[in-house]
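Missing here is one protein chain; the remaining ones are kept as they sit in the complex.
Which chain is which? They are A, B and C, in the order written, and residues in each are numbered from 1.
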Amino acid sequence: MREPFFADIAPVRYEGLKSTHPLAYRWYEPNRLVLGRSMAEHLRLAVCYWHTFCWAGSDPFGPATMPRPWMQPGDAMALAEQKLSVAFELFEKLGVPFFTFHDRDLAPELGSLRASQHALKVMLDKAQVMMERTGVKLLWGTANLFSHPRYMAGAATNPDPEVFAHAAAQVRDALEATHRLGGANYVLWGGREGYDTLLNTHLKREIDQLGRFLNLVVEHKHKLGFKGTILIEPKPMEPTKHQYDYDVSTVYGFLERSGLAKEVKVNIEVNHATLAGHTFDHEVATAIALGIFGSIDMNRGDPQNGWDTDQFPNNAPELVLPLYRILQAGGFTTGGINFDAKVRRQSIEPVDLLHAHVGAIDVLARALLAAAAMLEEGALSRHIDQRYAGWEGELGRKITEGQIDLAGLANLAVDADLAPKPRSGRQEMLENLVNRYI
Amino acid sequence: MREPFFADIAPVRYEGLKSTHPLAYRWYEPNRLVLGRSMAEHLRLAVCYWHTFCWAGSDPFGPATMPRPWMQPGDAMALAEQKLSVAFELFEKLGVPFFTFHDRDLAPELGSLRASQHALKVMLDKAQVMMERTGVKLLWGTANLFSHPRYMAGAATNPDPEVFAHAAAQVRDALEATHRLGGANYVLWGGREGYDTLLNTHLKREIDQLGRFLNLVVEHKHKLGFKGTILIEPKPMEPTKHQYDYDVSTVYGFLERSGLAKEVKVNIEVNHATLAGHTFDHEVATAIALGIFGSIDMNRGDPQNGWDTDQFPNNAPELVLPLYRILQAGGFTTGGINFDAKVRRQSIEPVDLLHAHVGAIDVLARALLAAAAMLEEGALSRHIDQRYAGWEGELGRKITEGQIDLAGLANLAVDADLAPKPRSGRQEMLENLVNRYI
Amino acid sequence: MREPFFADIAPVRYEGLKSTHPLAYRWYEPNRLVLGRSMAEHLRLAVCYWHTFCWAGSDPFGPATMPRPWMQPGDAMALAEQKLSVAFELFEKLGVPFFTFHDRDLAPELGSLRASQHALKVMLDKAQVMMERTGVKLLWGTANLFSHPRYMAGAATNPDPEVFAHAAAQVRDALEATHRLGGANYVLWGGREGYDTLLNTHLKREIDQLGRFLNLVVEHKHKLGFKGTILIEPKPMEPTKHQYDYDVSTVYGFLERSGLAKEVKVNIEVNHATLAGHTFDHEVATAIALGIFGSIDMNRGDPQNGWDTDQFPNNAPELVLPLYRILQAGGFTTGGINFDAKVRRQSIEPVDLLHAHVGAIDVLARALLAAAAMLEEGALSRHIDQRYAGWEGELGRKITEGQIDLAGLANLAVDADLAPKPRSGRQEMLENLVNRYI
Partner (left out) sequence: MREPFFADIAPVRYEGLKSTHPLAYRWYEPNRLVLGRSMAEHLRLAVCYWHTFCWAGSDPFGPATMPRPWMQPGDAMALAEQKLSVAFELFEKLGVPFFTFHDRDLAPELGSLRASQHALKVMLDKAQVMMERTGVKLLWGTANLFSHPRYMAGAATNPDPEVFAHAAAQVRDALEATHRLGGANYVLWGGREGYDTLLNTHLKREIDQLGRFLNLVVEHKHKLGFKGTILIEPKPMEPTKHQYDYDVSTVYGFLERSGLAKEVKVNIEVNHATLAGHTFDHEVATAIALGIFGSIDMNRGDPQNGWDTDQFPNNAPELVLPLYRILQAGGFTTGGINFDAKVRRQSIEPVDLLHAHVGAIDVLARALLAAAAMLEEGALSRHIDQRYAGWEGELGRKITEGQIDLAGLANLAVDADLAPKPRSGRQEMLENLVNRYI
């Protein structure tokens, strides 16, 4: 029998604010009721397989600093099994209800599509056993369409239709795998669906191809009877110079153009939002307004570094407003919060994986409590209602209900000599208000 | 009779590459035929009224360095007339065929909407006379919905519907003014249609208001019989923290949501593209692919400064690809190239306005010639056609024409054991190819 | 007698965490002892005159939204006096111990240097009376060498030595004014000491001029007997394309080159740090390490906006580490924390000035308490000591004390076949540790 990887680490427990145990939760009480739901049900936390079990500390200037036992030479399937076992060991230590994976995280890519398919099926059997034993569920699955050199110029947007077909095979299998494991969603992240230079790129062809691909996926979902949500994860760039799924608004336009705005939602990653020049809160607010909010990839970037650092979150105030907004919109349905984050390259010990997740979970729990209190007391939403109150009045309704045309409005403004008086936006007061909850 | 403002400056003429005259065109020959059209018809150049005649060198850290005679105390209408006269003096010196203006550039804002309306009408009469005399035409008009404090929280997206009505009055008048002057387009730039903080903002309400406003404008255009194009000019931020018309893709999504994707196009500004994290070329390519390419605001930003520096263009290689792309798509229809650029704060003499425009026009003419030669020789497009040739083959057509579903494709890939071979993207070779034309 | 400007607003008091009064301190207790000093002595808070009393909401796209009574047409000296009175009204309402000013904030610039000098002297008399009456002190004074068009190409770095001389006159007077009011420091901010383009700039001449200027100032300080600290405030850009005082390290090099590294320190502004690509904490740490840490201009930028937004701080976690570092280095000596921040353009009411300062002060007080606790418990510094313990051992000392040369070390490494084992950097654990204090 295999040794535990996190041998000397006890399961992480809630100990409250007085605890100084570095591996205890100070804020996260899974079963604590908040606005009528448990914290666990609100946050729907998931550990991701790739950063945590498949990345070993390499960066563009150096190789792995934390090579794991399952990355040593050996039988690929045995190593995949070892990795699976360690993954569930961590899920249980942390007490998180979900995980997420790419096809190639769970099972190796072998010499042919058929062989890789088989490997995936074998590993799915084993994963299913682990899931049943532990009760850990699948938030979403996805396919890796960006690592292999065949995808260097894109998957669905590749100049070669054979690559499109290869990607179709991977997605079909990954979607069916997700369905089989009872996944709540299926995610598409188009890491190389973009371009390195417009000089060699037929942009319109490529976005048409992407639309076609997504339609194929949605059709197949319905054929399968998969009830989960199809999610697109926007990212503006990296590894490509430019990626088509730039941000939430761009994805919305793409979905409208492809006839899929009612079929597909977004998985918003914090660090992708900031790389696109937005706050995370903006992306969440936009997705909710456009009716395509789905799920969250929780991490953070470094404000001084222009690449995807995928750090674990550590600043509670930054998370309060997005969580407030999600609660206000009714909370997650199929979505949840996936830690798409990796420990720093120097955090080479197994225990560092624990520190990273424990701190992140706690900061989210803390932000959830603040957001819930804000929502319950209603001061912020009252302020906004009052600010826009005119739109519930006669003039406002006339405009929004289409009862007056441009000339009518213009004449009304001229005749009444309208001189609307600016009112303070109260930004600083509202910033202070939010700080009161944290 | 008034003294000329550019008294000692002769009209700018084409003198060719041997000229060392700093105020001669070395590349721009308005009547030279390029791919069957004159350079002037290709470029459709316009001087903008605001930066060139209404801005006097103030910045956030200091007041005007180049106060113009028409900015001194005096009778507002007489000063507006003086400004108009200098403007046409410059248009003629430069030999540009178009200009562009905001309502409040041409005529002052007075104490009431009615008084401002009247002032605008008076100035339109005078402008019309100048236009007839000189043959200078109007590329587009627009309304200033961002300077007056009433618009500090937006125009169409203001929390107060009276501000919306006030904006409607301005736009009605500006659209009618544009129609009367035979403008080729009408532009909407939503400088304050965004937010400073989400804390006081009802994002969904605001984008709904914006959609309503735009629909009113389009309806009115049709009632008027205005045949020009309605254009939205994207900008991601500044003066607001975030602006709703972030970039071309965001505007496309907004147009789809508002049912206007066939009615409205975009006016792409170079510096707004870069502030949004895109190349100008990307924005042009995207607009063309989405069918909403309209017009250009030509300037450039500073790659190290994060605000809208609105500098005159000076790098020909940067302009070749966007112009190539526009030519390839058939060239401008109603749109053109407006110099939405200002001289630097230290360029305080009238002659600096000439240097700025002459250099910018020449750099565009040079880029146009290079773009036309590239298009004519076809090397770049041949390369792209070859790269995507597979999509014209059997598998490619099957996919794009919807003759195969995901499972069908997946099975095909597995059965054939597809292992598509990566082909070089040839980026460096193509970069060299473009350099050969410049 | 003049009406109070903040008529209905009571002096701000500490009410503790249970208070929901939006204009009470929840964390800031001026007299509370923290590590043996009062909070007020630790933070040495100052209100700045310019943003708060001289800026009225203009931005590059619109004029003032909050024109103050003292900005209306009228007698310049009477208006300056009115402004002074309102300023001290605010200082007292807030209970802050310090203020800061530019020469041209306090008194108007008149038609000649002599007239402006006189105006400044008159206003200094009045300021002195107010200071004595209220006990509010001067943290630092400075001269505005960037607003007037004469400075458009720099002050000390101007191509025209007459501008240098003019700047010298202003600084002589402002330094003497600061001395007379008992200022604790004198600040130089080189807003236009940089360039818009290298094409017209003799960079070496300009930095030599800057060195000369600074030497003149330091000599004059000693002649005067002024005991305060001379501070340079780094900023990388804006309004210029590039500013010579880019960041703390650049200023350090400049001071070394000018022979002033022991005479001059830095005033670090948070938003200038981030514009230069650094964290505020980095700039503080660097200044302390280089022995030139002086004072703080407290504000924050917007991570998505690339200009100096000068917002009031609102995120306590971001401030804990810089304050920890300052405490660890012994706290402020002559320096302090100046709120170089402005309310948002939509925050147009007098009460918004109160909200802004109260929130900012509270967030600093909260961060101070966290920083003090961290310092007292010592967990962070123990971790660092252990991490570098090897440098206190034999090999470490041999190296730092210069007892071994490169070849000696190389041979030692080869002979011992040194294979140092990487140790975890523990970043996530330490981030969690800090969060425990907030």
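Heads up, the rule we're going with is that a contact is a pair of C-beta atoms (placed from the backbone, for glycine too) under 8 Å apart; a residue touches a chain by one contact, two chains touch by 3 or more.
Small disclaimer: the values here were computed from a predicted structure and weren't measured.
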Displayed chains contacting the withheld chain: A, B, C
Full-complex contact with the absent chain, from C:Phe5, C:Tyr252, C:Phe332 or C:Tyr437: C:Tyr252
Options C:Glu41, C:Glu92, C:Asp208 or C:Glu349, residue touching the unrepresented chain: C:Asp208
Listed residues C:Lys227, C:Lys262 or C:Arg387, member touching the removed chain: C:Arg387
Interface with the unshown chain - residue positions in subunit C: 112-114, 117, 149-150, 152-153, 158-166, 168-169, 171-173, 196-205, 207-209, 212, 216-217, 219-220, 223, 236-237, 242, 246-247, 249-250, 252-254, 256-257, 276-279, 281-282, 285-286, 288-290, 321, 380, 383-384, 387-388, 390-391, 393, 395-396, 399-400, 402, 405-407, 409-414, 417-420, 422-423, 425-427, 430-431, 434
Interface with the unshown chain - residue positions in subunit B: 20, 22, 26, 65, 274, 277-279, 303-304, 312, 314-318, 343-344, 346-349, 351-352, 355-356, 358-359, 362-363, 422-429, 431-433, 435-436, 438
Residues of subunit A in contact with the chain not shown: 57, 59-65, 146-149, 151-153, 191-192, 196-197, 237-239, 241-242, 275, 302, 304-308, 344-346, 348
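Note that only the chains that are shown with their structure count from here on.
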Whole-Å gap separating subunit A and subunit B, where each centre is the average of the chain's CA atoms: 36
Approximate Å spacing (C-alpha centroids) for the pair subunit B, subunit C: 40
Residues within subunit B bordering two or more other chains: 149, 152-153, 196-197, 237, 242
